[in-house]
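The other protein chains are all here in position, but one chain of the complex has been omitted.
We just call them A and B in the order they show up, numbering each chain from 1.
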Amino acid sequence: MKPLVTEAYATSLSGRWARYLRLYRSFLMHNLKNEMIYRANFAIAVGMDIVFMGVNVVFFAIVYGNVETIGGWTFHQTLILVGSVGVVRELAYLTFRQGFLQLGEYVRTGNFDVMLTAPMATFVHLAFRHVSLTESLGEGLMGLFLVGYGFAHLDAASWISVPLYLLMLFNSLVIYYAFSLMVNSMVFWLVKSQELNTVVYYFMNTARYPREIYHGLGKAFFTFIVPSSLIATTPASILAGRAEGHLIGLSIGVAVVLLGFALSMWNWSLHYYSSASS
Amino acid sequence: MQKYWTIFRVNWQNALQYRGPTLISILGNLLHISVLLYLWNAIYRSGQHLGTYSLSDLITYYILQLMINSMVLSYISWTIVDEIREGTFSNFLVKPLDYLNYWFTINLSGKLFEGLMVTVVCLILSFVLIAHVSLPSQGLTLLRFALALVLAGLLAFEFDFAIGILAFWLVKVNSFKYMLQYGMFFFAGALLPLDLFPAQFQAVSNVLPFRFLVFFPIQIFLEKETAPMAGFVTAGLWVIVLYIILRFGLQRGIKRYEAAGH
Partner (left out) sequence: MPAIEVKQLSKSFKTQRKETGLMGSIKGLIWRESFYKEAVKSVSFSLEEGELVGFLGPNGAGKTTLLKMLSGILYPTTGEVKVLGYTPWERDREYQRQFAIVMGQKNQLWWDLPPAESFLLNRDIYGVDPKVFKRNIDEMVSLLDLKDLLDVPVRQLSLGQRMKCELVAALLHQPRVLFLDEPTIGLDVISQEKIRSFIQEYNRLKKTTVLLTSHYMQDVEQLCKRVLVINHGQIVYDGLLDDLSKRYIDHKVVKIRFVEAQSATPPPWLKGVVEWDAHHAILKVKQKEVAATTHRLLGTLPIEDLSVEKVEVEEVIRRIFEEKPGAEWAGEDTHGEPSLIQ
């Protein structure tokens, strides 16, 4: 008896995209319902996020009380930077972060197999299954506020930069994703894996500073090995009116290469998992 | 007394088991501190400066802060809160064990273990950056620094324990805890040296005991503390006063716990 599935399972590219978009919406709504059950915690979590970002702002406020520029960045330009980190984090939770946080548990309990048998690419399934609007909402909102505030107080603000800013935000999200994917692939062959996402967290934490503070080995490290210097600096520099063509090119290059590498590593790790386990 | 030695030993074993995550957390902090060091370097290279600090002073400040973070700051309150809320605290009521001394021992063994790890890391870091580290000019400074660390450790433990036993009275103590710990963090000088803050802020922080957690010991090391003796005495007094409050609070808390029929 033939299966009775009749939706647009076109193998055409547009059909597949449409389907994944629909699935994304499904998961997002589903998770939102789940989160609404814990309403009280939600308010507190948002508060905590705002406080956390507030600490960052205070840090820079005090430093800028003593200096004019950091690496050439003014206070308001830096606010755009700090805000962009928050926005990227929220976007990450909206697209993939929570899935990685749950990965260790899935593999440990054996429930990960569901992702291997469902008719979806495994890495997409893992990413979409736990997409969350509210997990980092406070940071996202605060981030937007800081970006807006900083932008409004610039000496030479230019609205043309906004689309490019958004584009590079997306590029930063890709870098963040690729790095997370790479690190989390190790869950399949490490015995203890709780710390993997702590590593990713520390990584993102260092994104809050302008790239110009680095030089020499440090610059290379924070560009190619732990690409955190690109995550906030590149998009923020555009909005702040200090965009550099080569930086944009570099960021896109790193995103592409890292993503390719991460996907290979993920596939290899999955292959290992399917061969070596019982 | 023997039992406390055993508790110390057992927790040390436990810490040994968790050396992986501990190391990762130290390295994570190290990563962050490294970024900050680049930050200060960039500022000073452009001819600007922060307060009365030289670049070396500032770099030393943050290396020491990395050390103090791991060695002194206490996070036992999380477990204490869970124990009280979930009722496993009852196990302690039936044993001939003093809750405060028990946790003090656990904290001590954990901190010593972490302290060892982080000291090695900091020594390596200092060695690498030797040109930019402000070393004390006399041995007496190191002794004073050690004393300041001991006081800081005691105070940190007392604050954390106090927050933990709040669970006897507050249900939603975790959110409150975050706020308190952030406050402590600020007023301890863990974010930035206290003398870089605006005057009103400094007035408050000078009155609060939190500066003895991070700021005071580092100032001693950097030989920038103008009134070390007064500081030691004040810190010592805080230790004693808090101890009395904790003893009292624990007693009342236990009564309340028993009354709730656990």
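Rule of thumb we're sticking to: a residue touches a chain if its C-beta (ideal position, glycine included) is under 8 Å from a C-beta of that chain, and two chains touch if they have at least 3 such contacts.
Please read all numbers here as calculations on a predicted model, not as lab measurements.
Visitor: Quick one: which shown chains sit in contact with the chain that's not drawn?
Guide: A
Visitor: Check each of A:Ala43, A:Leu116 or A:Leu190 against the chain that is not shown and name the one that touches it.
Guide: Touching the chain that is not displayed is residue A:Leu116.
Visitor: Of A:Ser158, A:Ser264 or A:Ser277, which sits in contact with the chain we cannot see?
Guide: Of the listed residues, the one touching the omitted chain is A:Ser277.
Visitor: Which residue, A:Asn34, A:Ser158 or A:Ser264, contacts the hidden chain when the whole complex is considered?
Guide: Per the contact definition at the top, the residue touching the missing chain is A:Asn34.
Visitor: Just the residue numbers, please: which parts of chain A touch the chain that's not shown?
Guide: Against the missing chain, chain A presents residues 1-9, 19, 22-23, 26-27, 30, 33-34, 37, 109-111, 113-114, 116-120, 271, 274-278.
What we mean here is this: only the chains that are shown with their structure count from here on.
Visitor: Please work out the Cα centroid separation of chain A and chain B, and write it as a whole number of Å.
Guide: 32
Visitor: Spell out the residues on chain B that touch chain A in their complex, using ranges where they run on.
Guide: It comes out as residues 20-21, 24-25, 27-28, 31-32, 34-35, 38-39, 41-43, 46, 48-51, 175, 178-179, 182, 185-186, 191-192, 196-198.
Visitor: Please name which positions on chain A make contact with chain B in the complex.
Guide: Per the stated touch rule, the residues are 44, 47-48, 51, 55, 58-59, 62-63, 65-71, 192, 194-195, 198-199, 201-203, 205-206, 209, 212-215, 218, 222, 226.
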